[in-house]
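Here's a structure for you.
For this view, one protein chain was removed and the others were kept in their places.
A, B and C are the chain letters, set down in written order, and residue numbers restart from 1 in every chain.
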Amino acid sequence: MSSTAGPGEALDNRTGPLLDVRNLCVRFPGPREGRHRSWVHAVEDVSFTIERGRTLGLVGESGSGKSTIGNALTRLVQPTSGTVRLDGQDVLAARGARARELRRRIAMVFQDPYASLDPRRTVGATVREPLDVHRMLSGRAGRKRRAAELLDLVGLVPETAARYPHELSGGQRQRVSIARALAADPDLIILDESTASLDVSVQAQIMNLLRELQDELGLTYLFVSHDLAAVEHMSHHVVVMYLGRRMETGTTDHLYSRPAHPYTQALMSAVPDTDPATERNRERILLGGDPPSPLDPPSGCVFRTRCPLAAGECAEPVPKTAVSGDHDVWCVRTEESLSPERLRRFVH
Amino acid sequence: MNAPGFAVQDLTVVLGRGRRAARVVRGVSWSVEAGRTLGVVGESGSGKSMTVLASAGLLPPPATVTGSALLGGRDLLKLSRRELEGIRGRRLGFVFQDPMTSLNPLLTVERQITEGIEEHLGATRRAARDRARELLATVGIADPDRRLDAYPHQLSGGMRQRVMIAIALSCEPDVLVADEPTTALDVTTQAQILDLVRERQERMGMAVVWISHDLAVVGGLADDVVVMYGGQVVEQAPVETLHGAPAHPYTRGLLGARPVLGKRRDRLTAIPGTPPDPRALPPGCVFFDRCPVKGDPRCETEVPDLLEVGRRHYTRTFCPEDQ
Amino acid sequence: MLRFTLARAGHAAAVLLGVTVVVFALMHLVPGDPVRVALGTQYTPESYQALRSASGLDRPLISQYFHYVGSALTGDLGVSFRTGEPVTLVLLERLPATLSLAFAAMVIAVGLAIPLGVYAATHQGRISDTIVRVVSQFGVSVPDFWLGILFILLFSSTLGWLPPSGYVPLTEDPLGWLSRVIMPATAVGLVSGAIITRFVRSAVLESLGSEHARTARAKGLRQRIVRSRHVVRNAMVPVVTVIGVQAAILMGGVIVIEVVFAWPGLGRLTFDAVSARDYPVVQGAVLLVAALFLLVSMAVDLLYARIDPRISIR
């Protein structure tokens, strides 16, 4: 297996999606109650695909399971069930050299730029690590040259290679993380809240950089974030998650302009508008209370305990309903929520 | 000016001494009247929180604070420690960023609310408990009787922040200082907290100082906004003016840097570079090396004054945007 | 809380079982034949056989272990090679002396450490803080038995204020006990106290800088209340653990100090038994001290859970 994916390689797979996740479930052992062991349902029956060169946004609040999905794809956590296919190859079942090759093709950028770089290694060593692990580019000189190239690609001067993380600012560190993720020529990059802990002005730099890199290198992103506006800015497709389940999926344009799930609507109405005038005058949907415990999720729709539209039928299993071609929602009350006078509340 | 407002004048804070001295706040002035909300916006290291913490004497010792902080006609910086203790909690209530670490993990919710009430209002333990129960109900905590006996770790993040607000409002202060109170919370919880503070302010009529890194959060809440950068106020204006006609290149940069829901753009207007080190500030405008305008030869060498460019609109730049 | 207590007691019991294995194994690691060694010059085939079967050493190892644990549970720890007395009786006879010394030392240690540590932390950077830091650094480094010897040189030999050694039971002559316990207890207590002082100081410093302490100040509480209710109280959570650990180190110090002051406790007993190769006594003493220590650390954990509401939840 060649280490750099040439344009002619794997052409037969180019027709299908790059990443195909089906029925992914991740459960963690929870506290033991006597003999009965409870389980944290972190991710329940989640499926999605990402087309080559596109970005899928995974949006949700804390406890929604969005980060767990990223960790499952890089095999930092072991999924309980489900399949993950990259270019048609089963990622979770792969062993040995094949597994390593698949790992090379899925890279990840973490949230905290202060903690995700080893404080004792130079920037150069950090960026070269994927090359070392995957034994790419024989020879020290070659790897060093590649590291310099990568640093240049993310907008850092080559001299940065000799510096230590603590000498860099948060934005610079996050650029180093991105350079590391790019090092082994991955197909898919998981961006796990990668801009969340940066200052606003630096966030914009990083988001611009990520979009430029995508255009230049044809990268595919899984953009995991709690920030609805950032997800809208970055993504072609969006999955809205709550308590480990999908609530709504669709193309970004369609989903953001016609949110069908009451949770999505509440989420969007909670984002403060930058324009003070509209912000003051619009009505918002305020959710009461807190999300239920993932140890003991409600039956049927997990959102029903906080949903303004909840009815008796919501306790039954929720079928997927198509809003339009590429836009699905998991809600039986969606007709209700699509009614025009409800929509007016947050479309401005 | 209304009497029970809060104002800082020419406040300067220096942390540490000698060569490592960091001038984190440099000559900051602003004021807020009763019933009004002042938003203080800036990125990390801009000195936005330091200004208020320093005026209330809440910074650890190796800090030198000069200028004045006026509350009810008294300069807080001139008060003795004992006098200041009588003001904090009584006339000046605080809510901090992380409700998990800001509450004492070893004490019940009840004790953490009642101790301030007993201290300032001389209430008995029982009266204070009744008041605490009432307060929990007003900050939207269901089943207040049960929650009084809870410990912080038994509550969710949103509920903890409600408890913090209950503590801050327990003695009906003239001023509520909220230091990034929603940054650690989810967006739906943030909406709940914003709503709660708005509602409480309408009922109680206190002045609110809301410190945040997020212009959008402040936009919906504040009457006036102060934008801070590198320890200085770079722009100050009524909220509509600031969003509608920002004059300082930094403010414009901040507004352009955030993606806005429903308004997709291909590129965000990023501000290049990073904020300045408060131990090594540039001689001229603090924003100079990141500024896309640099439209005046004085930018690099002189610190611009805070000038009035419109009605109640001030900015610290040599090249304000044409209105 | 009850569940926590039970879980903690279960853990202690499991560890104690492990302790019996170690203690039992120690005895059987003795190079050569312990009985033969113990008999020394009094060796005859008859006396050898008698002592061997009396100690149960002629049975298989596993059965010996179960027998050992079974007997220990009923309070039977064998007989002393040297005197033929039941080990349990010998130990019980020495226990009060050791306990009273250890207790006095602990009182001195904690009684000094908490006020000094809190004072130093709340006066950080001042001259008084520096003095406390220097003195506690010295205290951590001084060998306690040397300190004991210096005390004897100064207060007994030179000044003649205190008796250099000996023991009177507390119950018989409290003043006599006090005059004799004060030097050994101070020698051990100062060292432990120094360690605890340093820990208290850093715990209080951390607590002073914590965000919840800032909240307490922001509430306008008086400095005294902020310190007592929010700073020191929270700092005590980790301090309690350290005091528990110190109890063990202090027990070690007590053993040696008992030799210095001819204090007839478990330490002195162990020392004599080791010199005389009286293994059952050594074994018994080690087991007893370990059991005592487990009891102390269990008490500490329960205390910990009482102070910190987050613990009992787990």
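In the analysis below, a residue touches a chain if its C-beta (ideal position, glycine included) is under 8 Å from a C-beta of that chain, and two chains touch if they have at least 3 such contacts.
Going forward, contacts and distances are computed from a predicted model.
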item: Omitted chain, identified by the protein name its UniProt record gives, among "K+/H+ antiporter subunit F", "Cytochrome c biogenesis heme-transporting ATPase CcmA", "ABC transporter permease" or "Acyl-CoA dehydrogenase/oxidase C-terminal domain-containing protein"; value: "ABC transporter permease"
item: Which displayed chains the unshown chain touches; value: A, C
item: Residue in contact with the excluded chain [from A:86, A:184, A:200 or A:234]; value: A:184
item: Missing-chain contacts mapped onto subunit A; value: 74-76, 99-100, 103-104, 107-108, 110-112, 114-121, 129-130, 133-134, 164, 166-167, 170, 177, 180, 184, 197
item: For subunit C, the residues touching the chain missing from this view; value: 14-16, 18-19, 21-23, 26-27, 29-31, 137-138, 140-143, 145-146, 149-150, 152-153, 156-157, 164, 248-253, 255-256, 259-260, 270-271, 273-275, 277, 279, 282, 286, 289-290, 293-294, 297
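As a convention for this text, only the chains that are shown with their structure count from here on.
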item: Shared interface partners, meaning chains that touch subunit A and subunit C; value: B
item: Of all other chains, the one whose Cα centre sits farthest from subunit B; value: C
item: Interchain centroid distance [CA atoms averaged], subunit A/subunit C, Å; value: 55
item: For subunit A paired with subunit B, centre-to-centre distance based on mean C-alpha positions, whole Å; value: 32
item: Inter-centroid spacing, subunit C versus subunit B (mean Cα positions, whole Å); value: 52
item: For subunit A, residues contacting two or more additional chains; value: none
item: Junction residues of subunit C - those touching two or more other chains; value: none
item: Contact set on subunit B toward subunit A in their complex; value: 43-44, 142, 156, 158-159, 186-192, 194-195, 213-217, 219-220, 239-240, 243, 253-262, 264-272, 274-275, 290
item: Complex interface listing, subunit B residues touching subunit C; value: 56-58, 60, 81-82, 84-90, 93-94, 96, 98, 101-107, 115-116, 119-120, 151, 153-154, 164, 167
item: Residue ranges of subunit A touching subunit B (in the complex, touch as defined); value: 61-62, 169-172, 199-205, 207-208, 211, 226, 228-230, 232-233, 252, 256-257, 266-277, 279-280, 284, 286-287, 289-290, 348
